[in-house]
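The complex appears here without one of its protein chains, the remainder shown in place.
Chain IDs A, B and C follow the sequence of writing; residue 1 opens each chain.
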Amino acid sequence: MMIVMKEGATEAQIAEVVERVESVGARAHVSRGEFVTVIGAVGSHDDEVAGLGLEDHPAVDRVVPILRPYKLASAQFRHGEPTVVEVEGRRIGGDHFAVIAGPCTVESRETMLEAARAMRDAGAHLLRGGAYKPRTSPYSFQGLGEAGLALLREAKEETGLPIVTEVMDVRDVERVVEVADVVQLGARNMQNYNLLTEVGRAGKPVLLKRGLAATLDELLMAAEYVLKEGNPNVILCERGIRTFESSYRFTLDIMAVPVLKELTHLPVIVDPSHAAGRRSLVEPLSLAAAAAGADGLIVEVHPNPDAAVCDGPQQLRAETFAEYLKRVEQAAELAGKVIQAGV
Amino acid sequence: MMIVMKEGATEAQIAEVVERVESVGARAHVSRGEFVTVIGAVGSHDDEVAGLGLEDHPAVDRVVPILRPYKLASAQFRHGEPTVVEVEGRRIGGDHFAVIAGPCTVESRETMLEAARAMRDAGAHLLRGGAYKPRTSPYSFQGLGEAGLALLREAKEETGLPIVTEVMDVRDVERVVEVADVVQLGARNMQNYNLLTEVGRAGKPVLLKRGLAATLDELLMAAEYVLKEGNPNVILCERGIRTFESSYRFTLDIMAVPVLKELTHLPVIVDPSHAAGRRSLVEPLSLAAAAAGADGLIVEVHPNPDAAVCDGPQQLRAETFAEYLKRVEQAAELAGKVIQAGV
Amino acid sequence: MMIVMKEGATEAQIAEVVERVESVGARAHVSRGEFVTVIGAVGSHDDEVAGLGLEDHPAVDRVVPILRPYKLASAQFRHGEPTVVEVEGRRIGGDHFAVIAGPCTVESRETMLEAARAMRDAGAHLLRGGAYKPRTSPYSFQGLGEAGLALLREAKEETGLPIVTEVMDVRDVERVVEVADVVQLGARNMQNYNLLTEVGRAGKPVLLKRGLAATLDELLMAAEYVLKEGNPNVILCERGIRTFESSYRFTLDIMAVPVLKELTHLPVIVDPSHAAGRRSLVEPLSLAAAAAGADGLIVEVHPNPDAAVCDGPQQLRAETFAEYLKRVEQAAELAGKVIQAGV
Partner (left out) sequence: MMIVMKEGATEAQIAEVVERVESVGARAHVSRGEFVTVIGAVGSHDDEVAGLGLEDHPAVDRVVPILRPYKLASAQFRHGEPTVVEVEGRRIGGDHFAVIAGPCTVESRETMLEAARAMRDAGAHLLRGGAYKPRTSPYSFQGLGEAGLALLREAKEETGLPIVTEVMDVRDVERVVEVADVVQLGARNMQNYNLLTEVGRAGKPVLLKRGLAATLDELLMAAEYVLKEGNPNVILCERGIRTFESSYRFTLDIMAVPVLKELTHLPVIVDPSHAAGRRSLVEPLSLAAAAAGADGLIVEVHPNPDAAVCDGPQQLRAETFAEYLKRVEQAAELAGKVIQAGV
């Protein structure tokens, strides 16, 4: 913590702040500038110093945190070495670019298997599909639940594609990890700390979506909840943030990709479908994400989006997916990625 | 749903959109203006029409939802009559203004009882205190849990003040409602739908905080999850939203108060402490909220904030609380409220 | 500037940063903490140090500015003494609360004089009215221009109310200051630096509106452009910022009021009309602003809003204005203001 004093702070006021800093066990390091004095609180007592509320001291201008709040998630923790998450032979992170594709929701056996086959044939690396669906309205379809999980298992058996699916409730973690190769935590649950902890303990790789108003620091702190349970395989996912612009559903924060790659060793992927909300925007955003250095994409594709149970408008058509994938991989190559074969 | 066609849309294109609208069971109502044609999709098929993805049709400009997505939470549902939540004789809503006060966290028996007595003596109407604490960092204090609930029960026995406390996990709902007179759902859990449902079923009044990037429509949809379980006693709480301004922790959205009062029959209170993050801002924000017509406040007060386990800087000092309460009630009277006696 | 090094920065890297800091004439002050080293750049070379781009150095985590960028606008500049702007006997700032009221636009001689008389009779302190109107659309009414200024002059002659009116163009400053007692700079022109400078030179008090996405620091820097021309009479005005919430036109940032009062000696007023965009929200927001400690309000009132040339929906009705004013002043008294008589 650095405590910046106001111009004109007296020696007595400086001494008072020093005393308060030392009262919680930190060392105070006073640095007198031409205009203002800055007091550094040295030692691992950031929480205690923050708790002093020095912002309200009449001679204090600001209190500035210095240490990043996350440890295990920071790039320094692995000395700049990227984490590569490996899921049944597919790699995400480092030089490896992977595409997770499939329908928004598991709707029926027929649609799910048709989608899975189409994804495998087109060369997707992993298969997505939601059995539990967080819905803004209590009157909307909430997912097939356990029956949906069974269909995902069947889709994997038939196609060999590893499964990515969401868990929303701590009581479902056990049954979801039986089927999922990667457990997804949605944007609305990014700060559901008990769920993060349970998923961390379950051991399977975790796909963690950024909350729609979460800072990058908060995203990394959420990852830290998983990592501290001994689970090193966290994939971060940018999926659009909320801004004043209402022409589109969310604003894809493309800068989060290169900035996260500097801050953390964890892989960073992008979800263009939820950001866009409309099919025609998905490809431009996908190319942008790959060109900006993302380690992969998670994208919604449906055999017949017009009949989809939910989010039809944003799902790509399965018949155009192979072409889309080729262009996306070219963009990833521009950013230095080696493309791996699909199944 | 209104489907706004682009200028220059042909008759064939209009017919095509009409056909798609009718294909999901809605009636299409075509309105030809001087410049553009608007197709109204009439009937209760909003989800299905939205699922058609007409935004991507080459002749469609925009698709505009017409119906508010919530029903039970809307002001019309009670024909303009406000809901008054009654908790052991204290009333919140309608003409009634109530102040919920107490420490951020239940820290120890001594502090909790001291705080409870101070709140009672100063005239607070309900007592707050967190046993389960959602914390950004996994390394921060996470609350006393069950032991904290026991201390809250003791505080109520001694002072008679009804208890407001937060639940974060569906597995804890049962034990929290045994102690809580009002169950709080935090901002980070506003869209934790399973938790909303469980809390709705538990039957106790619910204090529902607005997520830090939630629209008012989303807040009301979250309330709808509780209401549809047959629990009519939901208190909405504005606690600051996230904006570009980084001089303060959150931006208190004071306009949410009068606007929510128009949209819904539910009571609306304000949490100035979390918005401000600093003690010196709490009183101006409290007066503003009361003057703007809020039905109450939930405010953090601590016997010794400098030694508080968490959020000390934003907690009011207990010794100044009675004075603060007097001024806040004067502001509420200006907005037409009748002040009720504390315990 | 404080340069925060990454964990694991080597001595050689620290020395390199020190050398770069010193290369632009600043002194480097190295502070070694338990985890990270912080290098303070001491001396008045902030721009030069910022220009080094040390953020991109591989061993630098962040560069944190320490000095507030404004000088003349800071509370310290007047040692905590508030500026009271005096306009023909009316005072704004310190203990003084003033209400500026009148129609959005100068529309016609008849309406303007009727409005002016109504404002005087109700007890407003200053009269507002726009002759030059910044309009989003080139097809909207752009104001009466010089003819509007002449009507404002006439309104003042008849009622004695000092005039507040906007200038949008450097070429109009001279003719506007001939009529205006307070020159208004609109939100869209907050960073029109040449206009700020010209208005600063013209010498009349300036009402400076916060840009809709301007931080408080940027608002104070804009004020600094006026102040540095030797014009000390700047009134700051919060008028709503742009956020993700689209239920209302802008989000009134009520926290800006108490926070600005801490940062600066300049008076701070609130414009509830533009924030709200709807008449029914104007009174709750006005009461909130006064209760939060604002030094005044600028509010749109019209003799017949339904027939107003622009922004009719947000203008208060003149016949209810005296009642409104009474309640607003009671709220200001709650916040410690002494109410001054109108004309």
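We take it that a contact is a pair of C-beta atoms (placed from the backbone, for glycine too) under 8 Å apart; a residue touches a chain by one contact, two chains touch by 3 or more.
Since the model is a prediction, treat every value here as computed from it, not as a measurement.
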item	value
Displayed chains contacting the withheld chain	A, B, C
Residue of B:E22, B:D61, B:E88 or B:E114 in touch with the missing chain, whole complex considered	B:D61
Contact with the hidden chain (one of C:P134, C:G160 or C:P232)	C:P134
Selected residue (touches chain absent from view) among A:V259, A:A307 or A:V338	A:V259
Absent chain, residues of chain B that touch it	2, 4, 6-8, 29, 31-36, 38, 40, 42-44, 61, 64, 66-68, 74, 76, 79, 213, 242-244, 246
Residues of chain A in contact with the chain not shown	213, 215-217, 241, 243-248, 251-259, 262, 275-276, 280-281, 284-285, 287-293, 327, 330-331, 334-335
Interface with the undisplayed chain - residues on chain C	47, 50-56, 69, 134-138, 140, 142, 168-171, 188-189, 191-194, 197, 211-213, 218, 221, 224-225, 228, 242, 278-280, 305-306, 308-314
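Just so we're on the same page, only the chains that are shown with their structure count from here on.
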item	value
Chain contact graph, described as a line, ring, star, complete graph or other shape	complete
Chain closest to the middle, measuring from C-alpha centroids that were averaged per chain	B
Separation of chain A from chain B, taking each centre as the mean of its C-alpha atoms, in whole Å	26
Separation of chain B from chain C, taking each centre as the mean of its C-alpha atoms, in whole Å	31
Rounded Å distance between chain A and chain C, as computed from the means of their C-alpha atoms	38
Contacts with two or more other chains, residues of chain B listed in rising order	213, 280
